[in-house]
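This structure is in structure tokens; I'll ask about it shortly.
Complex shown without one protein chain; remaining protein chains in place.
Labels run A and B following the written order; every chain starts at residue 1.
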Amino acid sequence: MDINVPQQLVNALWLGGLYSLFALGYALIFSVLGLLNLSHSAVFACGAFVGLYTACGDEVFTTTCTELDRPIWIVIPAAMIGAGIVSVAVDRVAFWPLRKRNAPRMNQLISSIGAAALLVNLLQIQFGAAQQRFPFGSIPNDPVSGLPVVITPIQITALVIALGLMFALRILVKRTRLGREMRTVAFNERVASLLGVNVDRTYMTAFFIAGALAGAAGMMYGLAFNSMTPFMGESVSLKGLTVIVLGGLGSIEGAVIGGFLIAAIEVFSVALGRSDIRDAFVFLLLFVILVVRPRGLLGQGVEDRA
Amino acid sequence: MRVAIVIDIINAIFEFIFNVLNGALDPILTQLAEIGFREPVVQFMLINAILGLSIYMTLNCGLFSLANAGFMAVGAYVSVILTQKYDAEFGLSLLGGALAAGLVAIPIGLPVLRLRSVYLAIATIGFGEIVRIVVLNVDTIATDLFNPDEPIELTFGARGISRIPKLTETAHLVFFLILMGYLLYRMQRSRFGRAMTAIRQDEKVATTLGINVVYYKNMAFILGAMIAGVAGGFSGHATRIITPKDYGFDKAVDILAYAVLGGLGHWSGPIIGGMALKAIPERLRYLNEYTGALTGAVLLLIIIYLPSGLVSLGQPSFWRRGGRFEGARRLAGIGVALIVLTNMLPLRNLGSDEVLLGLEYWHLWGLGAGVGLIYWITSRQPASTGGRFSLPMSAVTGLLALGLIIAGLIGRIDQPGDGYYVLVFGLLLATAAGVIPYAPQHTETPPAEQVEGSHA
Partner (left out) sequence: MTTLLQIKELQVSYGAIIALRGISFEVHLGQVVSLIGANGAGKSTTINTLSGLIKPRSGQVNFEDQDITGWRADRVTRRGLVQVPEGRQVIAPLTVRENLEMGAYLRRDKAEIEQDIQAVFDRFPRLKERHHQKAGSLSGGEQQMLALGRALVARPKLVMLDEPSMGLAPLLVNEVFAIIRSIKEEGKTILLVEQNARKALEIADYAYVLERGQIRHHGPADELRQNEAIIKAYLG
């Protein structure tokens, strides 16, 4: 079979950037709370719609976006801030009361599902279930000329922003006071508070960062495919999960590598003409990794967390 | 000859049982239909209850498995193919579905059950997805492999199997549930049940007690799979069409929600939870596009206010814990939120003369205000708020109650669109109102895992 390998690699690269970015938020929340936040994909969608609304204005409530009120670049910071706030709100409403009571993590999982359903449905009420898009021509998506492969400016932007944010997050967690603070809270809230850490604020920060990452990913996903629906998170939700398992739950580098890997598997299985079973590959991989090496590719010691 | 006679006798016995059950169920079903739960809905409530039991089997053994939707798919497809293609009897096809699910569970369980908590959950999610994808593609793969003269058609891919005979009767479901309920009740008192409880509480200790942990975990997993398989068979024959996407990740999570919502303290919890999660959206269906949002909100509220699930309502300790009015206050929290929500929501769709649950709007907001006030007064109990906090706390909750009254008043303005903003407002207020009294309480007991972590 004839595959244009460089082209597929480029495709895997920018898509992988988005997957990694999305998965990083998952991983961050998992590492701080030991919690699978299934509402993360809903926050992803919220980010895209906040961006859309910021650029297009009230129009999007009733019809689709026909012209931009504001420059297109504003959508990404808007999406990040908006999704960050939504994410903090999810924490306050769905997790905080349970955390206060030391509720089992399973309950937190379910409440994250409740929050996801609520968010997706609110998006649907507000923006309708139909596909929303930016006006044609408003997104720079003519392939860059003079390159041996096909890639659009928006894809390049997505990749650059994704890599930049990943790098920033790594620095933040490994090198700064905030990072130490988050790792301490993740290890033991009580000890953290005895050291003077305002635990609630730490959680809020973590959720804001995770939400902002999801928002950025959602917005760039929406831009790259120029399509947004309230359900857009569903397509990445399980993938994000696979990514963080593959990389090692809670590991930042792992999430990044896992994201690129999953994107590569996906892109190449489509190129090989087996798009029908590409997801089977992904989940088989997930399954095998868990059975053979549950800590993932880069994870360290498996702790009992649910 | 002998065998045929035995089968006849068994059939006759079952027929008799179902006749009796039907007689008893008829009036109940008519009653239920009158309040909006028609028979198909009731059937799905009962199927959910069975699914709740299936996940209870594993959770009760400390296994956080999300494989049940996958097993349900196996059961559904196998039993539907049996009845449709091979004209098998319904009972036999159910048995076939259950056995198939159980057989699949054996090779899955052996490697996967070594995993713990969230890892197990994710692995089983992976399993569920693989089942879904296999069902989706089994026709093409089989055709490719065997290259027969005409394409193999077993599951019909994404289109699913249609025109399934509608064989599931309410009496079957009720009978099966009673049977399972009885068996579980017996099981919990047996050696088997005690071993499971021991494993759930502490696997290491269970091992030192001489319990074969691997065996029991796998048994629980397989039994859960078989029950899910039966539920799949029933659900396949209750609808006219089954498709792979009916059994995806969403379904897996749904099933878990049945258990958590109903409560894991007792085997009846998942049954109640499963039925409630079918009944609640059904009950709210008149809210049209708001149904999903409100169902999500209800799920959230129950998890937050009733952490041990709906069954805890039946336990006296719930009403006593942490001060006299603790239980009442939590219920009030749910009540206020629901009343505010149901009061606000329909404004977009219904005229102001419409009534909800037989009450007019002003009744509802009056009720909301009343519950808010009760809430305010009870939350002033010093014992439940940590003594010296009672004053500012009561002021806060008082303000919130006031906010709710205002929200109720605004709710009367029936401008289309307003309802939505009031919804958000009311939801935030109600949630905050319910949550705040928890804040000053002690954050005692570090979770065991953290204590262990320090020796790692």
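Basically, a residue touches a chain if its C-beta (ideal position, glycine included) is under 8 Å from a C-beta of that chain, and two chains touch if they have at least 3 such contacts.
Nothing here was measured: the structure is a model prediction, and the numbers come from that model.
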Candidates A:N11, A:S87, A:Q132 or A:T184 - the one touching the absent chain: A:T184
Contacting the left-out chain in the complete assembly, out of A:I151, A:V199, A:A264 or A:L285: A:V199
Residue ranges of chain A at the interface with the undisplayed chain: 177, 180-181, 183-184, 186-188, 190-191, 193-199
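As a working rule, only the chains that are shown with their structure count from here on.
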Parts of chain A lying in touch with chain B, wherever the complex brings them together: 34, 36, 38, 93-94, 96-98, 100-103, 105-107, 109-111, 113-122, 124-126, 187-190, 237-238, 241-242, 245, 249, 276-277, 279-280, 283-284, 286-287, 290-291, 294, 301-306
Complex contact set, residues of chain B against chain A: 64, 111-112, 115-119, 121-123, 125-127, 129-130, 133-134, 136-137, 140-141, 249, 253, 256-257, 260-261, 289-290, 292-293, 295-300, 303-304, 307, 420, 431, 434-435, 438-439, 441, 443, 445-447, 449-450, 453-454, 456
